[in-house]
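Below is one structure. I have some questions about it.
Removed from the display is one protein chain of the complex; every other protein chain stays in position.
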Amino acid sequence: MADAPPPILSLVGVSKAFGGVQALQDVDFTLRAGEVHGLVGENGAGKSTMMKIIAGVHADYAGRFLLDGREVRFRSTRDAHAAGIAMVHQELSIAPDLSVAENVFLGTQITNRLGMVQWRRMAQEAESLLARLGVHADPRQQMGDLPIGMQQLVEIARVLFSGARIIILDEPTSALSPPEIARLFSALRHLRAAGRSIVFISHFIDDILSIADTVTVFRNGRKIMTVPAADTTKGGLIQSMIGRGHAELEESYTNDIRLAAPAAGPVVLEADGLCLGRSLRDVSLSVRAGEVVGIYGFMGCGQAELARVLFGKMTPERGSIRVAGRRLRRGGTAGARRAGVAFVPDSRRAMLFHQEPVYKNTSISILGRLSRLFLKPAQERALAQRQIEALRIRPPRVDALLGALSGGNQQKVALAKWLTYPPKVLVLSEPTRGMDVGAKDEVVKIVHGLKAQGLAVVIVSSEPETVLSMADRILVLRKGELVREFADEIVSKDRLLEAA
Amino acid sequence: GRSEKPLKAAFSNAGLQATWCAQGKQAAEWWGKLFNVEVTWFDGQLDAVKQRSAIDNMASQKWDFVAIQAFGIGTLTQPVQKMIDAGIPVIDMDTLIAPLEQINVHSFLAPDNEFMGGAVTQALATAMGGKGKIIMTQGALGHTGAQGRARGFQSVIKQYPNIEVLDTQPADWDVSKTARLWETYLTKYPQIDAAFFHNDDMALAAYNIMKARNRTNILIGGVDAMPPAIQAVSDGRMFATVRNPSCRIHGGAIVAGVAAVAGGEKTGKGIPKHVITDGPVVTKANAAGMQWMQDHFLI
Amino acid sequence: MNDDITSASTAHPAPARRGLGAIARSQMRNIAPFLTLIVLIVFFSVVSPSFATLGNVGNILTQVSVTGIIAAGLTFVILCAEIDLSVASIANATGIAVAYFTLQDSYVNIANVPVPGWVAILLALVACSALGVVNAAGLVVIGIPSFIMTLAMMQIAAGISALLVRGQIAYKIPALISTLGSGSVGGIPCIVLVAAFVLLLSHLVLTYTRFGRYVYLVGSNREAAENAGVNVKLILGAVMVISAVCSGIAGMLGVAHFGSAQQNEFDTYLLDSIAAVVVGGTSLFGGRGGIGNTIVGLFVLGVLNNGLDHVNIDSFLKILIRGLILLLALIINVYAQRLRETSAD
Partner (left out) sequence: MNDDITSASTAHPAPARRGLGAIARSQMRNIAPFLTLIVLIVFFSVVSPSFATLGNVGNILTQVSVTGIIAAGLTFVILCAEIDLSVASIANATGIAVAYFTLQDSYVNIANVPVPGWVAILLALVACSALGVVNAAGLVVIGIPSFIMTLAMMQIAAGISALLVRGQIAYKIPALISTLGSGSVGGIPCIVLVAAFVLLLSHLVLTYTRFGRYVYLVGSNREAAENAGVNVKLILGAVMVISAVCSGIAGMLGVAHFGSAQQNEFDTYLLDSIAAVVVGGTSLFGGRGGIGNTIVGLFVLGVLNNGLDHVNIDSFLKILIRGLILLLALIINVYAQRLRETSAD
């Protein structure tokens, strides 16, 4: 990186606003040929927004966009494709109803001279492209039938091998298992060697440092700095990301961690012999009051289904769930809520009402306790106000529309709705997926606080750091089966991965 | 006369949802029993496409004779032609299957709509004393029956310079649209002396609106003279209606068919190409008799 | 979150006291249809002297009553981002059912089952609720999309109507229904009062009850509602039943108002009631709008239909004009909504 090659892409003074939200403010950014450029920053810092401008998703922005030294302005993703820019979006962007092969060639299906799609050739080429990422899937299979991790890999394969010279990866590893991540990195290194430029966004600083040549840090819609990866440390990056130094945030969990001694509280949640198709096979577990149980497994190993079953969203084919001794019968999520189970799903979109005010978001789960028939908006507001203060939600207005809050504050609102009348059991599904280090830290603190209040907490995650940072006891799930329990012993990330 | 061997006849009418058609079905079955004819029904469901499918299916089966009331004029020509070509006498009831130039049916049994419209209008005009204000509420403008009734209305009204026609909007045979129109009329026109409706159903729906607003002094004329309307004429809710003789037409089709098959009656010789089947105007005076004749499927 | 967030909160400035302009913009969804209504009223008042009379106001009120009752139920369904195509058909079947259970004059040729009036009404209500329950079961238990579930129900209810009247027309209905449908109190038609009552009740339920809140939230984000422990299936089932019952009531009163029960009598009410809800500004995607919007939509269509009866234009042209004005109202809604969104937060 000593004699830097000329930039192939640069943004100069770019700004972008959504309504009143200033997502990007006067940002300069430079990408060079043959580099992997890491991008870090808090949630909502504007990383995705900038990449979407480069990929032609957002056409209305202020500022200049230079490609190979010439000014361009993409009107659509088509223009970006034509210019050799491809992007893996943060949200899975696949067509579940189409075949795997078509997803590999999404939008660029192989045709013959007459314009007819060549299905057989497409399947063959898809198979060989996927094999280069170590994926062996039947290319004729329907995409939606694949596990999430495989779907993510197919999308990555599409972008990596599309022939684009500028490749943008927005949090591509969130659904991947560690071995898959390793294979992805190896592929990225090959592409870099071939002179492609890659932008890599991630909240895993370790990953960034291991793959990136250059790192750019964003905060609050502004670029804070760009440094060679070799010249910075994890601590330094976190410092500039969130604007403060936090020793404990640097913890990488590669070292040994001593799990707490078994909790003494009464058993609150008891699941016995849960079976659900191929997702869950005879899963039994019990959680005591004041205990945090982590359930770790690779994406698609059944942990998402387990969380849903515990909250009544799915009915297991066999097995029973007891909350405080009472059997949970088919009552859907409402029945589980009544029994004292609370649930926080992995995506914010799936738990909040963006067009409604904060107080309606916090009161939805307790309306039944406030009154049987008529609403009591004054009480709803008062309770919301209490939660806003307790969790320091900003802005502190119960009537603010939820959509106007920042992501972290939205996340707090989602938690707040369960805390007015604390539940007996809290099920968190991937509670830190896609969160920046600062936000993760907040979640850890809240979970510890709830544990102290005597809640039984279940954390289901495919991120080892998440379970390691919060759980007192860790169960490892592999292909729907509980294969290992870590309790009252020393664990580390490596041993966890080994077990999974 | 009655056929010795049982005959098989296929009937289709516009749609059994309509009372007039439902009564026709009963009449055809009644007369069919008397004449040893087994009647199979193909309902048009008040829909050109559905009736066409039904007639297509009818045409691919064997019949001694066939009688059809078309819902959409000109929509059944092809399968009907096929049956005519196969030598099956096809009797056309009430509405043209296609213009008579286009298709050679055995006979066309139908009322003269222009005459019916004119006859009721005449009765209303006379009762009005030749002067006053009248409203015509039309059926669907695309309906040939409605067009004929409107012509009859206009031809009579022309002769009365002192009768003013206030409005002639169509209500498309739809009672809810009739109600809406008449609510407007009753507020818009403080004086309405008479009202002519292209059928009795619309007339009775409008009467309901008039009653709700105490405007029952309006003379109401309708068309069809089905039992509810006869009742309404008897008890004075309606002034007059004219009989559109469903039983005569459907029963007549049975008779014509049997005559053709068993008696060898030839089209244009024994039976004319066009039989006009008009019924009389029904007022209080002849209402009871009209009801009796219908009870026995005579008119 | 932490201190630096509060300091950084300039990125999301707390809106100052909302000015009149801001309120107007945020209410665009409601204001746009209202403006359409005003324009129509002014237009017809100028064009026809008989339009802007007290009597005609009464007409318009009466004319939108049946649609209004159906649209009230449909509003619940559409707020949940579902649709009910069986409303008119269920209205028809219920109207016919109540007549079927009433003694008809001898000249009405229907083999029916007369029972006392209140029993007839009760049976008719049970019938429409049952059809609603079938819709609900199809939607939430079996999982058929409401669009096609209610499409099938539309045919089933039409079939029931056909079987009950068998091509005849029934005229007699229980006295209570008859009074409610065609009587009047102090010059105001009872049917208008019933419609007003149903709409008001629906508004109160939607705005002030727990159930109403759930309806909005389920429509706004179904998955989030489920994840918050709301019994989404129950809510969806309930709105389908509410819609069917409203349709049933409308059907009975409609039969009383028109004076007869016959097949296909209410067919036009399907498009009219959907159009009323949508033109009023309630979103087909759920969660936005309400009875207030539906009322405005009802009057837009009611004034349009009634006004066109007052002006003397070619009957054939009227159909086209009606379609074009409907399209125009939709375009205005969309642009008003867009204006609101771009100027939001």
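Read from first to last, the chains carry the letters A, B and C; within each, the first residue is number 1.
By our rule, contacts are C-beta pairs under 8 Å (C-beta built on N, C-alpha and C of every residue); 3 or more make two chains touch, one makes a residue touch a chain.
The shown structure was predicted, so the numbers you read here are calculated from the model rather than taken from an experiment.
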| item | value |
| --- | --- |
| Selected residue (touches chain absent from view) among C:Leu40, C:Val108 or C:Ala158 | C:Ala158 |
| Touching residue (missing chain; options A:Ala126, A:Met150 or A:Met241) | A:Met150 |
| Touch list for subunit A against the chain that is not drawn | 55-57, 76-78, 80-81, 87, 89, 91, 93-98, 102, 106-109, 111, 115-117, 131-138, 141-142, 144-147, 150, 177, 179-180, 182-183, 186-187, 190, 277-278, 298 |
| Missing-chain contacts mapped onto subunit B | 16, 40-43, 45, 47-50, 52-54, 56-58, 60-61, 72-78, 98-99, 101-102, 140-143, 147 |
| Interface residues of subunit C (partner: the chain not displayed) | 83, 138, 142-145, 147-149, 151-160, 162-163, 166-167, 271, 274-275, 278, 284-285, 314, 316-324, 326-327, 330-331, 334-335, 338 |
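Rule of thumb we're sticking to: only the chains that are shown with their structure count from here on.
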| item | value |
| --- | --- |
| Innermost chain, taking as reference the mean of every protein Cα atom displayed | C |
| Rounded Å distance between subunit A and subunit B, as computed from the means of their C-alpha atoms | 72 |
| Rounded Å distance between subunit A and subunit C, as computed from the means of their C-alpha atoms | 42 |
| Multi-chain contact residues (two or more partners), subunit B | none |
| Multi-partner residues of subunit A (each touching 2 or more other chains) | none |
